[in-house]
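With one protein chain held back, the other chains of the complex are shown just where they sit.
Coming up: chain A.
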Amino acid sequence: MSSSTDINPRRLVGITAERATNVSNAEFPGHYPGEDHSWDLQKFYENTTVRVTKLSNRSIEFDIIGVDASIANAFRRIMLAEVPTVAIERVYVFDNTSIIQDEVLAHRIGLVPLNVDPGIMDYRDPNDETLATDRNTIVFKVDLTCTRNPSVPKGSSEDPAVLYTNHEFLSSHLVWQPAGEQETVFAEVDKPGSTNPNIVLAKLRPGQSINMELHAVKGVGKDHAKFNPVATASYRLHPNIVLKGDIPPDRIEALKKCFAPGVVRVNSLTGKPYIDREAMRGDYVTREVLRHPDLADKVELSRIRDHFIFGVETEGAYKPEALLPEAIKVMRSKISTMKAAAEALLEVKRQEDVTMGES
């Protein structure tokens, strides 16, 4: 039978039928008599684990073990709202006779994920529109007219792709207009455009056309969700399931069904059930087992309070593995801004104390 003796009970958030118990960590100086919980970088470094578990071209899963929820949450919030990206902010419509209204189409175009590295762009001053330069604005043009395909005999097909040319306005129709030094800057990397060429932005029929100029700028997710660099960024706490006491052999099947597949296994020699630690990680902790009166007291459900399993998916310019470092970079720059401001305040305070001492 599996045991949780290796996990400090102080690290567990209990999960009972109607309540979560021991929700917050209380390891602060002065809380536990005789224990020192003051900040110690060395101790923190030794007790913290970061581990990547899965990586693809679009998503990453990693564990951060040994940090407080406020830290994990800060990284998650920064990934969502404060890591900059580039998105289309201004749409100048010269002609739009498609069925989609200008403002709706403009909104859809804004949401197109662009492949531009935000690191090479500056922020544009929102108070001064004349300040568009080659360093803060990327210009795209769209000029599409849908026409009938003359080579297709009448009535021979129902498919608009056969009948017409340009029957769809796709994200691949954005044509980059290089300006200034952009031609050389983007020479080594991919040409600016959508990361996904197949996003349908509008459908067209013969005679309808779209002619627009689009300006992409750098921004952050807290300003508009289109600047959000991640598709999702979330974390969950590592589940912890412990069996205690004997389970009658005829109830083992019922026990298995209370958890995700593979979590409860049976030892082939003893016939006793045990928890598969590997599979337990993926359990949903549904509390189904607590609905069975005969099984409820044989199982202890909990989650590990300081074991965060992050899942980050991306569709934009950043590689999934680059997002946490970017979030940390943003966090550190926030800290250094605040530190400079606080040190300036301290200096002012010292000056005041000196002048007051003299008078």
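Annotations
The criterion applied here is as follows: a contact is a pair of C-beta atoms (placed from the backbone, for glycine too) under 8 Å apart; a residue touches a chain by one contact, two chains touch by 3 or more; residues count from 1.
Convention: contacts and distances are computed from a predicted model.
Among the names given as "small monomeric GTPase", "DNA-directed RNA polymerases I and III subunit RPAC2", "Family with sequence similarity 114 member A2" or "ORMDL family protein", UniProt records the absent chain under the name "DNA-directed RNA polymerases I and III subunit RPAC2". Only one of A:V104, A:V152, A:V200 or A:L345 touches the chain withheld from this view, namely A:L345.
Only one residue from A:N8, A:T21, A:N73 or A:T286 touches the chain missing from this view: A:N73.
Taking the whole complex into account, chain A touches the unshown chain at residues 28-30, 36-39, 41, 44-45, 48-59, 62, 64, 67-68, 70-71, 73-75, 77-78, 81-82, 123, 126, 195-196, 223, 315, 321, 324-325, 328, 331-332, 334-343, 345-346, 349.
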